[in-house]
Structures are given as structure tokens and as C-alpha cells.
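Every protein chain except one is present and positioned as in the full complex.
Think of it as A, B and C in the order they're written, each chain with its own count starting at 1.
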Amino acid sequence: MHELKEECGVFGIYGHGEAANLTYLGLHALQHRGQESAGIVTTDGSRLYAHREMGLVSDIFTEEVLSGLTGRTAIGHVRYSTSGSSHPKNSQPIVVTYSKGEMAVAHNGNLTNARTVREKLESSGAIFQSTTDTEVIVHLIARSTQEHLISRVIEALLTTKGAYCLLFLTPEFLIAARDPYGFRPLVLGKLGDAHVIASETCAFDLIEAEYVREVEPGEIIIIDGEGIKSFKPFSEVKHANCVFEFIYFSRPDSFVFGGNVYQVRKEFGKELAKEHPADADIVIAVPDSGVPAAMGYSEQSGIPLELGLLRNHYVGRTFIEPQQSIRNFGVKLKLNALKNVLDGKRVVIVDDSIVRGTTSRKIVKMIRDAGATEVHMRISSPPMKHPCYFGIDTPEKNQLIANSLNIDEIKQYITSDSLAYLSLESIHRAIANYDSIAKNQYCNACFTGDYPLDITDSRKKLKQLHLF
Amino acid sequence: MHELKEECGVFGIYGHGEAANLTYLGLHALQHRGQESAGIVTTDGSRLYAHREMGLVSDIFTEEVLSGLTGRTAIGHVRYSTSGSSHPKNSQPIVVTYSKGEMAVAHNGNLTNARTVREKLESSGAIFQSTTDTEVIVHLIARSTQEHLISRVIEALLTTKGAYCLLFLTPEFLIAARDPYGFRPLVLGKLGDAHVIASETCAFDLIEAEYVREVEPGEIIIIDGEGIKSFKPFSEVKHANCVFEFIYFSRPDSFVFGGNVYQVRKEFGKELAKEHPADADIVIAVPDSGVPAAMGYSEQSGIPLELGLLRNHYVGRTFIEPQQSIRNFGVKLKLNALKNVLDGKRVVIVDDSIVRGTTSRKIVKMIRDAGATEVHMRISSPPMKHPCYFGIDTPEKNQLIANSLNIDEIKQYITSDSLAYLSLESIHRAIANYDSIAKNQYCNACFTGDYPLDITDSRKKLKQLHLF
Amino acid sequence: MHELKEECGVFGIYGHGEAANLTYLGLHALQHRGQESAGIVTTDGSRLYAHREMGLVSDIFTEEVLSGLTGRTAIGHVRYSTSGSSHPKNSQPIVVTYSKGEMAVAHNGNLTNARTVREKLESSGAIFQSTTDTEVIVHLIARSTQEHLISRVIEALLTTKGAYCLLFLTPEFLIAARDPYGFRPLVLGKLGDAHVIASETCAFDLIEAEYVREVEPGEIIIIDGEGIKSFKPFSEVKHANCVFEFIYFSRPDSFVFGGNVYQVRKEFGKELAKEHPADADIVIAVPDSGVPAAMGYSEQSGIPLELGLLRNHYVGRTFIEPQQSIRNFGVKLKLNALKNVLDGKRVVIVDDSIVRGTTSRKIVKMIRDAGATEVHMRISSPPMKHPCYFGIDTPEKNQLIANSLNIDEIKQYITSDSLAYLSLESIHRAIANYDSIAKNQYCNACFTGDYPLDITDSRKKLKQLHLF
Partner (left out) sequence: MHELKEECGVFGIYGHGEAANLTYLGLHALQHRGQESAGIVTTDGSRLYAHREMGLVSDIFTEEVLSGLTGRTAIGHVRYSTSGSSHPKNSQPIVVTYSKGEMAVAHNGNLTNARTVREKLESSGAIFQSTTDTEVIVHLIARSTQEHLISRVIEALLTTKGAYCLLFLTPEFLIAARDPYGFRPLVLGKLGDAHVIASETCAFDLIEAEYVREVEPGEIIIIDGEGIKSFKPFSEVKHANCVFEFIYFSRPDSFVFGGNVYQVRKEFGKELAKEHPADADIVIAVPDSGVPAAMGYSEQSGIPLELGLLRNHYVGRTFIEPQQSIRNFGVKLKLNALKNVLDGKRVVIVDDSIVRGTTSRKIVKMIRDAGATEVHMRISSPPMKHPCYFGIDTPEKNQLIANSLNIDEIKQYITSDSLAYLSLESIHRAIANYDSIAKNQYCNACFTGDYPLDITDSRKKLKQLHLF
């Protein structure tokens, strides 16, 4: 029920007798980060074995498929496309052969100089099979003149700009790399003697791995038979953790950037109630993403929390809309307003963000149709005015409603009686309350437009490929 | 995440240009009542057109399938098997030809004299293709010596005992019948000039139909070109609405037996807090079924509601369990405990019922593993001691934990610090607060063993068929 | 490449440790008798296990499916519909329960009084789930007042008229029945201690079973733990073996009605060369059905046999025809004319029959387009003037070209230079040369219109059902 598409999730494990099975479970726990395709590549120390497909993790990885993925080391990927169109060719992990043998790569993020680097590579004869950023990195590694893989990876990443959490797999090594800004989360854990790496801690919970620490911004970790080594080849930059991981993307039970997502989100709701109180009878959430903030809003304000909108979780990919017009059909398939709860009530409705505004408008109408006398929309983040170039699939700038309309105009568009957004200051105050890593700094570019690094290249549209 | 299997759902529409499309949406809204198979039969006034398959509504009914289901009148069915094994042959609606032509039937419920009637029919030469109760009714109609369909249906139902909401479709008529006890819900609505019938009102909400009234216990409604007629051929009996529709089965946004399910469920939580208070820091729910009662418990007790367990909605049919033992694997795939929320806390955990006790035991363990210092289990219904013979797929009596253990023993088994169930009196008090139909009377047999009608026949196991 | 659709094939085996596997191989050998659907039912002595599906035998019966079909006795069926529309519901074997338990039936043939019997059954309350003839027989068995299954089967078959080879399976018995006229072939064999029954001997060859004898016309065989018993409950009638089994239906390597199909077919070709010589350079066949007769024609006439038409065996169910018109597209997908072979030649083209004439017309045109100077069509059977009511799916009478046009007119329609059909006398002379069962008598009704039994009922169209 959200207008923002999730990005990607990665998982890796080194040195476990059930590497493929555990990767599959890890990806299942990370499914919310990408429902379009999934893939696993394993190694037995001499070769790579791979399987990737469009679809959900639990549909793709049957017992038969998993039994073919032999070996004690594996990486996996779930994907929603941020760069590269939705197509099997763009599924990850990418697997290639180059002069040093086989290599697989899984990537969560978005490069900001991919176009420029790609053009340079092409002009010296490189060929591309996908439209993903990730293939650029693979070319850089293949062309490096360094001997050892870690040196090649470092050389390649020194050329690469943007947001990335990367996992590389060869028959010998598992390498994890996080960009110097630390845009996207990446955590390191242990499962017995095995090392595990994942986008979020919820993947560790399912397989009962122990959280050790974050892979740090700018850190490259290489794991082989001799253990784990860490490299920090980049100049220090100001960190830029994606604040939206707290607002919407990460799973509430995960612990990212040093804080628990649910607790931070609930704190957003409390701050929202302080900043923007409402004279109302009930608080309701837009499920599921608005629930924690609504709980916080209710707790802080004392206004009782009610189930005003019910979510139908059976929704498949496509639905045939009848010709008889059904008001707000797309939203109605997923949400139903509870008349008995809403009728005659002054309602505070809490959501995490407004993107285009069309869904919010439909939801406000549904609540009014159900008999609410007043609808007060409260958003647990600031107005989203700028597209993300660091791994989140936001619409173009002119489609972001807060880019063209001010808050009062948005209120009129979505037809609510009042509308208020949580301030950036409160966002950071809320995070600070739960942040176990004091020095964290965040990327707020979607609210402020202050991009932590140059995005000229990203604005150029990659000439679109329509393969397959 | 529930040990009880849902039963079935039915939907019908008479006289609408998009009968198949709207039936498909109606069934989508009723998907929670049965995820095993679904079917739609339509008529254009001269013939029947049918499609039924194993799977979810949104997967089965593609645009191509729907376009073949022509006509202005339709019935549909979603199924989880209560009688008859899980098999394509047992999908509904059933379609047959008999001396008067074609007829389709969709059934929610369970007959209590099916075995006896079936044996009688077989001894006079009847052959059966499925193991469902419903086929018995069809035979009775086919063998009736009455001329008009409605008389045949009445004659058949006078022989039939048990719980049923039935929809019959022929090229001329749409007939709806509800048993005299009114075990299962069935509601009547309007969509423009078209008549609609559904198990729950949530199906009306999606297609924007207007709720008119319940089909009354013992009522048979026949709809044709001349309009709608009602028959009440049965002797009056004491009504026996299934109290479990409020406790667990119906969708929270539905209005059944005159009350809104969510509001009744939240009221259960409030009553539970009054009857069985706990000295605790937080209240959490077993999602999704325990959420409304947990909200009520929190509101009544003043103990803050927290998200202590997160549900993963991406769970598919089967999962490969790794050999390395993962504690509580089955539950963990669907639920994750939030350590940061639970750590060091005294926790009230609210669920709607305990069936076998195995899931509750795992959940309590997960909460303790997450650091909770005390776990107080609160159940928003009385101990379930007796199987249901009226349409709910309960396990055998000896598998119901409350049948063999007392509350204290159950508490020990599930390893909670305290355990309390809501009393039947409170259940009825809570319902009464929200009941718009004053005279309602409920079936409490699963708690009391007082079955509203003789179940001798049902206890006999139907000799199991393993077709296909 | 043939305008006549095949009918059905049956296979049964009693008392073998791999009953399902061998039935699957037997059906594979009988695949030419029906490519629409296939099914196997097995028994372990206490229950039946069944699987049936639309499609080819080798696609339907995977290792997993076969492993679920346990037991030492099985029957199987491949189907092309002769009665009952093409639909999963009409797949066979049919499985039902009735007063005596479970029973499965597989049927090759066509009843001539099915409509009358069905109406009678329906008027006394019978309900039907399929539109096949076979369901009528099952009802008659279920309604019989006889105690023993064999008596019930006999009573049912005494009421039934028409063409049938039937296999019945219950947990105790395997029964085979062939109608008194012996329209369709049915053979009995041995595989070690196991008894096997099949439509044609080619099924025995694949599993290395030994041919014992034909199941005789009017014979009912019952096999159980005590061995094999034979009943002949019908009055003796003049036999009516289907001559078309030799002309087109049976596989060339089979031995049916006491003769080898290939040898009889080649003999047809020799007789054709004697009766209707042609002054030509080469003889070619319409593959595959015309090949043996063309070999005989060449051998007898001394005119060399050439490959003039090549068949493409990769043809799937549907093909998208381009808008640019391709002459004779449907035929061209399956057959290509060899220009180098045909160019400048006077060609004798041998086919087994002409049904509507449209395919023959296209083939003659293809041969001329390839450069043939003369085209002499020779048909290895008499003109087909009358529909079959005994198990072959012929078109309506008015669509049979020989019913409305004389030979000269047909020649003009198909644009050949000459056209000649083999006489019925020669057909019977050819068969006699290879017939090991001297007393055989044949049904020639499709040529003569002399139906061996009353077909009044069959001419009535069954009110068409469109289930699923």
C-alpha cells in the first residue's frame, strides 16, 4: 500500500554446511526489500553454482533448486529494480567469468557515476548484457591490473561513486563492501563458526545468528579460510545513513544504523503528536507502514488507537477492474475502512510519508465515506521534495507532490481537514533517543535537496534497453 | 499463524452486467474464509459456465478465464475443506445435470446427517464423485418428485440437518438458503438493481454494494426475473450463531450477526483486562488475530500496547527446514520477536484462542528468548474443549489441549507465568454491547459441549476416499 | 495430418509390483488412440488411487505422480473425445463411490442408446457430472439390485447398446468387457504371473508381455486373487469388427482382429495397384498413414516409391498464421513437398481415406506447385459416405465429401488428374490373406450405411453441456 518501491536486499554466509538453505531463509526475511526477483550463488571452493528467477523467494527456491546449490559459502539477493528495467537479465547476483575465473556480485544501492563509467568502458570495447549499475563494477574489477582480488575490488570501488552495499563471491573469497557514506545498512554476524552478512538484522533473527556489528561505511571485508580481514581504503567523508530506512524501508524488527526500527518509528509518532496535536476522537494508521507511528501518536496524545483501515494481505500482482466504476479501486483492493469504527468520529490518520498524494487522497475519501466527520492527516516525516539517487525508487521530481505544492495545497488536494508533517529536527531527535552509535549522520536529501555527493550523471537517463 | 483452519465463503449476484467480475472481487474479499480452492459459475439464462481451481482467487481468475464466464448472474465459492479431503474434485461450486437441466451449488457449513443420508442414497443406486456433504443435497434435489425448483430445494433441506449457507444457481434462478439455527453468517445486499449475497459484509464493501439485511436463519430466498421471494419452511428452533465468527473467523471489518467484528473483538479485550488484570509493563498481540483484543486490553488496563511480535506476510505454502535445528522454526518463519521491545519487560500477550497449545508454547519461548522477564498469556475466549461439527475444522477432541489439561496445567505446558481465559459470560456481555439484533443466540458448543443438534452421524468417520 | 480423430485406448494389469509404471508405458504405446487426456487408477486391495489430466502420457505421469499410484493392479485410459466435449471432467477412468464402495471405469467405444438410458435415469433422480456415455454405465451398475459385482456389470451391459471395450476396477476385481459385436479391438496377455489387457498388442510389445488371445466379442472377463474367469452373457450376434482399425486407426505394428495392421495395409496397396493401375513415374505416400499402402502399390506396380512429402513431427497444438496469406498453411506446417523429387514427374499419391476432401485438395495443389505434371490420387479404402456411431469421431454426414459428390466430382474438387478408391471386396480379400481368425466379420457401415444395430438414439444430439 505504499507508493515507494523497495530497493534491494543482500545476504551472505561463509563456511556453513547449509549455506544455500540459510541464504534462502535470510532472503525470505529480507523479502520486503525486493519482491521482483531473487537469486543465490554458492561455491564449493572450486566452482560457482547459481540460480536466479523472477518471483518470491519461497516460490523460487524449491528443495530441488536448493539441493543443486552446493558448497559452504553463498551470497543471495532480492531485488526491486532501482536501475535497469524489470527483467530476468537484470536479476542478481550477476555471475561472470573473467581472467581470474568466476565471480558473482550482489548489489544494494545505486551508483551516481555509472553512466559516465559505462560510456568510458564501452568506448574501449566493453559489452554489456544488463542495464544494471552493477555490471559496471564487474568490468572495473575485470580490467584492473592488480593481482589479488581485494586489490582489484578496491581499485574498482575507488572509481565508483554512489550508494552501495556489495557482496562478491569467488571460489576462494567472500567480500563485503559498503560505500564511504554508508547510505544503505549492512550488518555482520556469526552463526557458530560461520560469518554472516545481511542488509538487516531480521535476517539474523530467523536463522538464529548473532549480531556482531555494522559493516562500517567505507569498510571492505574479505573472508577466506584464514578468517576475516578488514580494509578501509577510502578517504573519510561525512556519513550519510539513509533516514528513510527508519521512516519506511527497514523491517520494524530490524536493528539498523544502531537503532531498532520499530522503536524509532514509534518515537516519530510521539514527536508528531507533540509537534502537531489534533483535537480528535480516535487515531488510526495506514497499515502496515503507519502502524508504529500511530501507536506513538496515540500513546503521546492519549487519543485511543483504533483499527480504522484493514489491510487485505492476499493481494496478487494484477486485478481486473470492473467497468462499473468502483471508487478508489486500487486502494480498496488492499484497504477497507471500518464504518462502525469511523462513523461520526474525528479521526487522526497517521502515515509515514506522502509521495504523489494520489493514495493519500483516496484514503481520506474512504475514511470520509465511512462516516468520519473530520480527517486529520499526520505524516511521520517531512515533505518529500527531491528524488533519491542512492537506491530508492522515487518518482521524478515533478511527480512528488511536495515539490510543486505547499502543505496547505496538499491538504486541499488530499481533501483532509488538516495536514501536518514531522519536522526534520524531530526526526533526528527521535533517532538520537534510540541510536546506539552516537556519531551517526544521515542523508536527508529527499527532504532538503542537499545531496551528499554529485548527482549530475544520475540525472542523465540511461538509454533504455528492452531486452527480453 | 492460527491452528484453526478457516471454513468456506460464498458469494452470489443476480442481474448485473459484470456478474463474473464482481463475484471474483467478492471472493477476493472473502479469501480469508478459504485459501485452498475457488470457483465461479455464471449463467446467461440458457446455460451455465464454470471455472474452479486449486489456489488463490487472484491467481485463478485471469482476464481470460473471467471473459469466458458470461451472463448476468453468478455464484462463487472459496474453500478450505471441512468435509471431503483436499482435492480438485471437492472444489465448489459443484455443477451437475439432472432431469431438469443444469444446476450449480456452493456451500458453507457442514451437515450432521450427511453420512446417514448418503448411505440411504447409495443403497438406492446413487453414485458419488466427491466426498463433500454438498453432493448429498444435490442428490436429494434431483430425486425430489416436486416440480418447481424451490419445492425441490425445500424438500431436500427438510431432510438435511446441520450447518449450511447454500447458494443454488440454474439458468433461471439464484437461490440462497440458511439453516434454521443460523450457524454461519449470510448477508443480503443491493448493487443498483442487482441483488447480492455474501458470507460477510466485507465482500459488499469492496464492490460498493449496500448491506440490506441478514438472510435469516431458516430463510430460503429465490431470485428470478420477477424479483426476490422469501420462504421460511422450517419449524422455529433456538438460533445458534457461531460465536467463533466473532472470536476468530470473520474479517474485523465485517458486520456479522448484527455486530462489527473488530469492535466486538476489542470489547473482548477490555472484558479480559477487567476479568484477568496483570501486573505488567507492556501488552502485545499475537498478530493478526490477537490484535483487536490486545488493543482493548491495553486501553482498558492502561498498560501500553507495543509491537512485540512482527508477522511476515510473504510466507508461502512450504519451507525447507535446515538440518541445523532452528528453535520454533515453523512459528519463526511467520513471527519474529522484537528484542528491543521485549527485553527486560513484564509482558501481557493476548491471543484469541489456544487449540493444541503447541504454537502458544513456541510463542512464549520466543518472547522469553527476546528477554521478557514475565509472560502473562491472556486468551480472549474460553478454553476450547469440544470439536465443532458445524463448519469449522477443529482437531479431534483429544488434541484440544483444554480437553485434557486444566488451566494450570496448560500454563505449565506453554511455560507462561500466568494464563487466563475470558469467561463465556463476558463473551456474551461483550457481544451484547455491539449487537444490533437483540434476539441473537449463540452456539457455544466448542466451549460447553452443548451441541444445538444431534451429532451422532458426524462422529462417524466417512470412509476416506483418496481420489486423485 | 488426418481428418479423422482417433478414439480411445485402454490398458489394464492385474497383480504386478509395478502396475502403475507398466500402465503408463502401455498407455504411451497407445498414445495414437487419444492425445487429449490420460488417466491411471490403481488399487492396493483396499482403496483406489487415481490421477488424470489433459495432455500427453509422457507429460502427465511424472515420477512423483506415479509413486502416488500404489498397488499391484491398475487400469488406464487415453482419450480423444467421441462423446462428451473436450474437458477435464470428461477425462477417464471415471472414479465413483456407490453402495458397494469405490469403482473406476475406462471405456473405448460409443453407446448407441446412451441418451435414452440417461433420460430414464435422470427422471428417477440420477445426477450427472460429465457428458460421457460411460457415466450411464456406472449408474446402471450402481442401481443394479444384484449382489456380486460381475452380476451388476452383466445386468448393466444387458441394458447398454453400442460399441464398448470396458475396464472396471474395484479394490477386489479387474473386469474387462467387450460388446457382442466386437467393434473395437481388445487383447489379453500375460507378463509373468500378471494378466494384462490392452486395446492393441503394441502395448504388450513395449512392456514385453506375451499376447495370449483376443478378448472375444461378447466376453466379460473377471480377474481376482483366484485367477481369471470368463462369462458370455449375451445372445450371439454377427460380429462387426471395425474395418477402419485396419485402414487407419491401429498402429502398424499391432496385431488386431487376428491380423498385423502393417501387412494388411500394404496388401491394400497391392490390391489398389491391381484394381486401379496408373501410368506414372513415381509413387508417393501421404505420411504417415498412407505409407504402407504406398509401399504395396509400388511393389505391385513396379513404379518406384519416392519420398515426395516430408512430415514435420514437431507440430504443437496451435500455430499463429501470418497475415500474408500462405497457401495451404495448415497442411504446410505438417507436410512439405520435395520439389526435386516431384518436378516433371507423373505422380501416384496414396492415402488411406478422404473425409471432407479439403486436406486432399491442399495436398494435390502442393504436389502440383512442386512441379508434378500429373497427380493420380489412390485411396486404400472405399468412399466414406456415412458417419460412425461406434467410437470414431467422424464429421456429420453432410460434411463427408463422398456423401454428396460422386468420384468424378471429388476428383474435380481435389483437382487430381485421376482418383480411384479401393473396393470393399478387395478390402476383405486383403484382410483375409492375413487373418488368423477365419470367422471374422466386419462393420463396413461407414462405406455402406448398413449399421449393425439401431442408431436412432445416437442421431439425437445430447443437449450440450459446457462445464468448466
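In this section, contacts are C-beta pairs under 8 Å (C-beta built on N, C-alpha and C of every residue); 3 or more make two chains touch, one makes a residue touch a chain.
Just so you know, these numbers come straight off a predicted model, no measurement behind them.
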Visible chains in contact with the missing one: A, C
Of C:Arg327, C:Lys397 or C:Arg429, the one touching the omitted chain in the full complex: C:Arg327
Selected residue (touches chain absent from view) among A:His16, A:His32 or A:His51: A:His51
Option from C:Leu158, C:Val315 or C:Ile437 whose C-beta touches the chain left out: C:Val315
Residue of C:Leu56, C:Ile407 or C:Leu424 touching the missing chain in the full complex: C:Leu56
Where the unshown chain meets chain C, residue by residue: 16-18, 21-22, 24-25, 28-29, 31-32, 35, 56-59, 61-63, 66, 202, 205-208, 251-253, 255, 260, 262-263, 266, 291-292, 295, 299, 304-307, 310, 312-320, 322-324, 326-327, 332-333, 336-341, 434
Chain A residues that touch the omitted chain in the full complex: 47-52, 95-99, 101-102, 119, 122-129, 131, 138-139, 142-144, 463, 465-468
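Please note the rule applied: only the chains that are shown with their structure count from here on.
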Any chain in contact with chain A as well as chain B: none
Per Cα centroids, the chain farthest from chain A: C
Distance from the mean Cα position of chain B to that of chain A, given in whole angstrom: 37
Whole-Å gap between the CA centroids of chain B and chain C: 49
Residue list for chain C, restricted to those that touch at least two other chains: none
